[in-house]
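Excluded from the complex is one protein chain; the other protein chains are retained at their positions.
So, subunit A:
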Amino acid sequence: MDIKEIKIIGGVNKCGESENVKELIVKRGEIFGVVGPTGSGKSNLISDIEQLSQGDTPSKRKILINGEIPETEMRRNPRKRRIAQLSQNMNFLADMTVEEFLIMHAKSRGITSEGIVEKVIDLANNLTGEPIKKDYNLTILSGGQSRSLMVADVAVISDSPIVLIDEIENAGIKKHEALELLSGYGKIVMVITHDPVLALMTTRRVVMKNGGMMEIIETTDEEKEVSKKLSNIDSWMLSMREKVRHGQKLSLNDIKAQKVLE
(Lines give C-alpha, C1' and ligand atoms only; values in the text may rest on other atoms or scores of the structure.)
Protein backbone atom coordinates (compact mmCIF):
# COMPACT_ATOMS: atom_id res chain seq x y z
CA MET A 1 0.00 0.00 0.00
CA ASP A 2 1.18 3.46 -0.91
CA ILE A 3 1.06 5.64 2.19
CA LYS A 4 0.25 9.23 1.32
CA GLU A 5 -0.74 10.64 4.68
CA ILE A 6 -1.54 9.85 8.27
CA LYS A 7 -4.37 11.49 10.10
CA ILE A 8 -4.48 11.81 13.87
CA ILE A 9 -8.00 12.33 15.21
CA GLY A 10 -7.71 14.12 18.55
CA GLY A 11 -8.90 12.46 21.76
CA VAL A 12 -8.56 13.65 25.33
CA ASN A 13 -5.80 15.08 27.54
CA LYS A 14 -4.79 13.76 30.96
CA CYS A 15 -7.85 15.40 32.59
CA GLY A 16 -10.20 13.80 30.10
CA GLU A 17 -10.91 17.09 28.29
CA SER A 18 -10.99 17.20 24.49
CA GLU A 19 -7.70 18.07 22.84
CA ASN A 20 -7.43 21.53 21.27
CA VAL A 21 -6.19 20.03 18.03
CA LYS A 22 -9.07 17.92 16.69
CA GLU A 23 -7.32 16.67 13.61
CA LEU A 24 -3.76 16.59 12.36
CA ILE A 25 -2.70 15.39 8.94
CA VAL A 26 0.95 14.73 8.09
CA LYS A 27 1.71 14.11 4.44
CA ARG A 28 4.46 12.22 2.69
CA GLY A 29 7.70 14.18 2.45
CA GLU A 30 7.03 16.20 5.58
CA ILE A 31 9.20 16.32 8.69
CA PHE A 32 6.89 17.15 11.54
CA GLY A 33 7.98 18.20 15.04
CA VAL A 34 6.51 17.34 18.45
CA VAL A 35 7.48 19.72 21.26
CA GLY A 36 6.42 20.28 24.86
CA PRO A 37 7.73 19.95 28.42
CA THR A 38 8.65 16.57 29.95
CA GLY A 39 5.55 14.64 30.88
CA SER A 40 3.36 16.56 28.42
CA GLY A 41 2.53 13.43 26.44
CA LYS A 42 4.91 13.58 23.47
CA SER A 43 5.99 9.95 23.68
CA ASN A 44 2.40 8.82 24.13
CA LEU A 45 1.42 10.63 20.94
CA ILE A 46 4.19 8.85 19.03
CA SER A 47 3.25 5.54 20.60
CA ASP A 48 -0.40 6.03 19.58
CA ILE A 49 0.80 6.37 15.99
CA GLU A 50 3.13 3.37 16.24
CA GLN A 51 0.30 1.21 17.57
CA LEU A 52 -2.18 2.70 15.06
CA SER A 53 -4.48 3.23 18.05
CA GLN A 54 -8.20 3.17 17.46
CA GLY A 55 -9.50 4.88 20.57
CA ASP A 56 -8.15 2.05 22.75
CA THR A 57 -5.40 3.99 24.55
CA PRO A 58 -5.84 6.46 27.44
CA SER A 59 -5.72 9.34 24.92
CA LYS A 60 -8.60 7.84 22.88
CA ARG A 61 -6.92 9.05 19.68
CA LYS A 62 -7.61 7.38 16.36
CA ILE A 63 -5.03 7.04 13.63
CA LEU A 64 -6.06 6.81 9.99
CA ILE A 65 -3.86 5.91 7.04
CA ASN A 66 -4.83 7.55 3.75
CA GLY A 67 -8.09 8.54 5.45
CA GLU A 68 -9.03 4.97 6.41
CA ILE A 69 -8.85 2.74 9.48
CA PRO A 70 -5.83 0.48 8.89
CA GLU A 71 -6.34 -3.30 8.80
CA THR A 72 -5.76 -5.25 12.01
CA GLU A 73 -2.92 -7.18 10.31
CA MET A 74 -1.05 -3.93 9.75
CA ARG A 75 -1.35 -3.13 13.44
CA ARG A 76 -0.17 -6.53 14.55
CA ASN A 77 2.20 -8.10 12.10
CA PRO A 78 5.66 -6.53 11.75
CA ARG A 79 5.89 -7.96 8.23
CA LYS A 80 2.98 -5.72 7.27
CA ARG A 81 3.91 -2.86 9.54
CA ARG A 82 4.80 0.29 7.70
CA ILE A 83 6.05 2.21 10.69
CA ALA A 84 9.55 2.46 12.10
CA GLN A 85 9.99 3.82 15.60
CA LEU A 86 13.07 4.95 17.43
CA SER A 87 11.98 5.27 21.03
CA GLN A 88 13.76 6.69 24.05
CA ASN A 89 14.59 3.21 25.27
CA MET A 90 18.32 3.26 24.77
CA ASN A 91 19.34 -0.07 26.18
CA PHE A 92 18.92 -3.55 24.86
CA LEU A 93 17.68 -6.20 27.30
CA ALA A 94 18.04 -9.12 24.87
CA ASP A 95 20.78 -11.56 25.79
CA MET A 96 22.05 -12.20 22.24
CA THR A 97 24.91 -11.13 20.02
CA VAL A 98 24.54 -8.16 17.70
CA GLU A 99 24.57 -10.52 14.72
CA GLU A 100 21.90 -12.91 16.07
CA PHE A 101 19.68 -9.98 16.95
CA LEU A 102 19.91 -8.33 13.54
CA ILE A 103 19.27 -11.61 11.68
CA MET A 104 16.28 -12.27 13.92
CA HIS A 105 14.92 -8.77 13.42
CA ALA A 106 15.32 -9.02 9.65
CA LYS A 107 13.39 -12.30 9.79
CA SER A 108 10.59 -10.72 11.83
CA ARG A 109 10.24 -8.01 9.18
CA GLY A 110 10.28 -10.64 6.44
CA ILE A 111 13.43 -9.46 4.65
CA THR A 112 16.41 -11.50 3.54
CA SER A 113 19.39 -11.14 5.79
CA GLU A 114 22.14 -11.50 3.17
CA GLY A 115 24.78 -8.86 3.96
CA ILE A 116 22.36 -6.97 6.20
CA VAL A 117 24.33 -7.46 9.42
CA GLU A 118 27.44 -5.80 7.97
CA LYS A 119 25.38 -3.02 6.45
CA VAL A 120 23.68 -2.13 9.76
CA ILE A 121 26.91 -2.33 11.76
CA ASP A 122 28.81 -0.16 9.25
CA LEU A 123 26.13 2.51 9.39
CA ALA A 124 26.01 2.35 13.19
CA ASN A 125 29.76 2.75 13.41
CA ASN A 126 29.54 5.99 11.39
CA LEU A 127 27.43 7.46 14.16
CA THR A 128 29.34 6.44 17.22
CA GLY A 129 32.86 6.52 18.65
CA GLU A 130 34.18 3.09 19.48
CA PRO A 131 33.14 0.59 16.79
CA ILE A 132 30.59 -2.16 17.40
CA LYS A 133 31.51 -5.71 16.36
CA LYS A 134 29.01 -8.35 15.30
CA ASP A 135 29.95 -10.88 17.95
CA TYR A 136 29.50 -8.39 20.80
CA ASN A 137 26.72 -9.18 23.20
CA LEU A 138 23.96 -6.56 22.92
CA THR A 139 23.82 -5.97 26.64
CA ILE A 140 27.47 -4.84 26.87
CA LEU A 141 27.07 -2.04 24.31
CA SER A 142 27.39 1.48 25.69
CA GLY A 143 24.45 3.89 25.58
CA GLY A 144 25.81 5.59 22.45
CA GLN A 145 26.61 2.29 20.74
CA SER A 146 23.14 0.90 21.49
CA ARG A 147 21.52 4.02 20.19
CA SER A 148 23.63 4.04 17.01
CA LEU A 149 22.76 0.42 16.40
CA MET A 150 19.07 1.18 16.92
CA VAL A 151 19.25 4.08 14.45
CA ALA A 152 21.00 1.95 11.82
CA ASP A 153 18.57 -0.92 12.46
CA VAL A 154 15.59 1.42 11.97
CA ALA A 155 17.14 2.82 8.77
CA VAL A 156 17.93 -0.55 7.18
CA ILE A 157 15.77 -3.30 8.64
CA SER A 158 12.68 -1.32 9.67
CA ASP A 159 12.94 0.91 6.61
CA SER A 160 9.33 2.16 6.44
CA PRO A 161 7.31 5.00 4.91
CA ILE A 162 6.42 6.33 8.37
CA VAL A 163 9.29 7.10 10.76
CA LEU A 164 8.81 8.14 14.39
CA ILE A 165 11.78 9.48 16.32
CA ASP A 166 11.91 10.25 20.03
CA GLU A 167 14.58 12.68 21.27
CA ILE A 168 17.47 11.65 19.13
CA GLU A 169 19.56 14.51 20.58
CA ASN A 170 19.89 12.72 23.92
CA ALA A 171 21.70 9.78 22.42
CA GLY A 172 25.23 11.15 22.45
CA ILE A 173 25.51 10.42 18.73
CA LYS A 174 25.70 12.62 15.66
CA LYS A 175 22.09 13.79 15.58
CA HIS A 176 22.11 15.44 12.15
CA GLU A 177 23.60 12.41 10.43
CA ALA A 178 21.21 10.18 12.33
CA LEU A 179 18.16 12.23 11.37
CA GLU A 180 19.26 12.33 7.73
CA LEU A 181 19.79 8.58 7.71
CA LEU A 182 16.34 7.96 9.15
CA SER A 183 14.23 10.46 7.29
CA GLY A 184 15.20 9.66 3.70
CA TYR A 185 13.20 10.89 0.74
CA GLY A 186 9.42 10.87 0.50
CA LYS A 187 8.68 9.61 4.01
CA ILE A 188 6.40 10.80 6.75
CA VAL A 189 8.68 11.72 9.63
CA MET A 190 7.66 12.78 13.14
CA VAL A 191 10.38 13.95 15.51
CA ILE A 192 10.00 14.58 19.23
CA THR A 193 12.63 17.07 20.28
CA HIS A 194 13.72 19.58 22.89
CA ASP A 195 16.50 20.77 20.57
CA PRO A 196 15.76 24.09 18.83
CA VAL A 197 17.98 23.17 15.87
CA LEU A 198 15.98 20.02 15.19
CA ALA A 199 12.63 21.65 16.02
CA LEU A 200 13.20 24.43 13.49
CA MET A 201 14.30 21.97 10.81
CA THR A 202 10.71 20.74 10.65
CA THR A 203 8.01 22.40 8.55
CA ARG A 204 5.40 22.35 11.30
CA ARG A 205 5.31 21.31 14.94
CA VAL A 206 2.63 20.40 17.42
CA VAL A 207 2.85 21.72 20.98
CA MET A 208 1.88 19.24 23.69
CA LYS A 209 0.53 20.14 27.12
CA ASN A 210 -0.97 17.99 29.87
CA GLY A 211 -1.26 15.01 27.56
CA GLY A 212 -3.09 16.88 24.81
CA MET A 213 -2.22 18.49 21.47
CA MET A 214 -2.50 22.25 22.17
CA GLU A 215 -1.66 23.93 18.87
CA ILE A 216 0.17 23.56 15.60
CA ILE A 217 2.90 26.04 14.73
CA GLU A 218 4.22 26.53 11.24
CA THR A 219 7.92 27.27 10.96
CA THR A 220 8.20 30.90 9.78
CA ASP A 221 10.83 32.28 7.39
CA GLU A 222 12.34 34.13 10.31
CA GLU A 223 12.59 30.90 12.26
CA LYS A 224 14.34 29.29 9.32
CA GLU A 225 16.95 32.08 9.48
CA VAL A 226 17.29 31.47 13.23
CA SER A 227 17.65 27.78 12.48
CA LYS A 228 20.64 28.36 10.21
CA LYS A 229 22.43 30.44 12.86
CA LEU A 230 21.63 27.95 15.61
CA SER A 231 22.98 25.26 13.37
CA ASN A 232 26.31 27.14 13.10
CA ILE A 233 26.51 27.45 16.87
CA ASP A 234 25.67 23.81 17.16
CA SER A 235 28.41 22.62 14.82
CA TRP A 236 30.86 24.88 16.64
CA MET A 237 29.84 23.27 19.96
CA LEU A 238 30.23 19.88 18.33
CA SER A 239 33.74 20.69 17.14
CA MET A 240 34.64 21.68 20.71
CA ARG A 241 33.17 18.44 21.95
CA GLU A 242 35.18 16.39 19.47
CA LYS A 243 38.39 18.16 20.55
CA VAL A 244 37.73 17.40 24.21
CA ARG A 245 36.79 13.83 23.36
CA HIS A 246 40.04 13.29 21.51
CA GLY A 247 42.19 14.56 24.34
CA GLN A 248 42.93 18.01 22.98
CA LYS A 249 43.01 21.21 25.05
CA LEU A 250 40.77 24.19 24.42
CA SER A 251 41.93 27.79 24.53
CA LEU A 252 40.16 31.14 24.59
CA ASN A 253 41.15 31.44 20.94
CA ASP A 254 38.78 28.61 20.09
CA ILE A 255 35.95 30.85 21.20
CA LYS A 256 37.22 34.09 19.72
CA ALA A 257 37.91 32.55 16.36
CA GLN A 258 34.29 31.61 15.97
CA LYS A 259 31.96 34.36 14.86
CA VAL A 260 29.04 32.07 14.80
CA LEU A 261 26.34 34.65 15.39
CA GLU A 262 27.22 36.86 12.45
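Keep in mind that, in the parts below, contacts are C-beta pairs under 8 Å (C-beta built on N, C-alpha and C of every residue); 3 or more make two chains touch, one makes a residue touch a chain; residues count from 1.
The rule we apply is simple: contacts and distances are computed from a predicted model.
From the set "Zn-ribbon containing protein", "Aspartyl/glutamyl-tRNA(Asn/Gln) amidotransferase subunit C", "NADH dehydrogenase-like complex subunit N" or "Cobalamin synthesis protein P47K", the protein name that UniProt assigns to the chain left out of the figure is "Cobalamin synthesis protein P47K". Touch with the chain that is not drawn comes from one residue among A:13, A:53, A:183 or A:202, which is A:53. Within the complete assembly, A:105 is the residue of A:42, A:62 or A:105 that touches the hidden chain.
Residues of subunit A that touch the chain left out of view are 47, 50-51, 53, 56-58, 72, 76, 78, 84-87, 89, 92-96, 101, 104-105, 107-109, 150, 153-154, 157-158.
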